[in-house]
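With one protein chain withheld, the remaining protein chains of the complex are depicted in position.
Chain IDs A and B follow the sequence of writing; residue 1 opens each chain.
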Amino acid sequence: MTLIDLANPTKFLSLTTRVLPWLAVATAILLLVGFYQAAMAPDDYQQGATVKIMFVHVPNAWLSMFVWGVMSVAALGTLVWRHPLADVAAKAAAPIGAAFTFLALVTGALWGRPMWGTYWEWDARLTSVLILFLMYLGLMALWRAVDDPSRAARAAAILTLVGALNLPIIKFSVDWWNTLHQPASVMRMGGPSLDNAFLIPLLVMAVGFTLLFVTLHLAAMRNEILRRRVRSLQMMQASQQAA
Amino acid sequence: MTALAALIRRDIRIALRVGGGALIGVLFFLTVTVLMPFAIGPDLPLLTRLGPAILWLGALLASLLTLDRLFTADHEDGSLDLIVMGRTPLELACAAKALAHWLAAGLPLIVATPVLGLMLNLDATATSAVALTLLAGTPALTFTGMIGAALAVTLHRGGLLLAVLVLPLSIPVLIFGVAASQAAISGPLAFGTPFSILCALSLVSFVVGPFAAAASLRHGLD
Partner (left out) sequence: MSLGPYASFVVTSYALVAAIIMLLIIWIGVDYRHQRQRLRDLEASGVTRRSGRTATEI
């Protein structure tokens, strides 16, 4: 099966139906292993048990950006190649990405309460993720504002690409703004010097969550294709009744 | 070139004419700024400190409010279809329309700034700093906002959807606009750094805005 065959929704549907159970099982196994390892991981000498929040926070934060990347690729597919599945992929990804972004925000706040003493700190990273969340919501509002799917797809594709161009600028300006207003009050994670006891569960969780996204995304794409089929059948029914 | 000049002239004339509505932006700017002391209290030192932020927020909201008109009127009377089909590259036409819009709706905001600065107890340096940053920053607001306006007109939805789409994109302009004005008033930062970044943001938006708006019009109008 080549990429061209996937452009056919029916072929895509049959492939999805075959692949989805395996993906779901793999996701479940990875997430269970990751959860077990996260539970067994030692406490951090500074952060104590709250370091365990990082095992779910970091994968969600990673996915919040990864999903926008996926949508940007889909947007190129919509605008440049007019690929029939690209619209579907972009639309299906938006709510899932918004959910992951929301989780990144909330787990970040829950980590911040014991560590910073407040749920919400106008920390540069939290703030950028908040703006990303607002942009996801705007994109979803755009999808919901128009009932013609292909028209909405092209508008959403342009917004997605403009957003992808703007996100680094927003990140940079928020960083700058943050250092201006509260210099270095924020405790930082260890960065690349992270100990293996933390790194391995984190990696397992990150891969597990990414697979979870792929699974959910494929399932949501399948729903979207069926929804379009329903729509076109309803239109045919309406035109038959009119005739 | 003459086509673009004609387009700019026409747009400015329409905007300033009765029913154009460009000057309503200034009125809105004035109203928002006058409302602020009622929310904060008539505390002059506090207003001085918040002044640049208030003026920037007012200008941001006012320019957002008038953006709706950028393509809607032309779409309604059909001239937008002529512009899209015309021989002038659509990107340039979009840039010309945005420039005309900024001249008619953005420039009056800057002219009004000194008056409002007086009411917020800003001294001459502060007022001129805010006016200068607005002069450098409002084009970026117009040119990025134009993308939202183009999307909204192709979707036949304006108003709130436009605001929701455009506001997150204007955060960098707001940050550096206010930061540059604050730097000029109280320091400790040099005025030049944030101000040059603000100018850079405007220059980037001159490139991205027309292309994205033109793409949106081409793909959206059928």
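Simple rule for what comes next: contacts are C-beta pairs under 8 Å (C-beta built on N, C-alpha and C of every residue); 3 or more make two chains touch, one makes a residue touch a chain.
Not measured: the values here are computed from a predicted model.
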Of the chains you can see, which ones touch the chain that is left out?
A
Consider the whole complex, including the chain that is not shown, and state which of A:Asn60, A:Thr78 or A:Thr160 touches that chain.
A:Asn60
Filtering A:Ala99, A:Met140, A:Leu199 or A:Val214 for touch with the omitted chain leaves A:Ala99
Sites on chain A contacted by the missing partner chain, in the whole complex
10, 13-14, 17, 39-40, 43, 48-50, 52-53, 56-57, 60, 95-96, 99, 102-103, 106-107, 110-111, 113-114, 212, 216, 219-220, 222-223, 226-227, 229-230, 232-234, 236-237, 240
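We take it that only the chains that are shown with their structure count from here on.
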Centre-to-centre distance between chain B and chain A (centres being mean Cα positions), rounded to whole Å
32
As the complex stands, chain B meets chain A at residues 147, 151, 154-155, 157, 161, 164-165, 167-169, 171-172, 175-176, 179, 189, 197, 201, 204, 208, 212, 215-216, 219-220
Touching chain B in the complex: which residues of chain A?
79, 131, 134-135, 137-138, 141-142, 145-146, 151-152, 154-155, 158-159, 161-163, 165-166, 169-170, 172-174, 176-177, 180
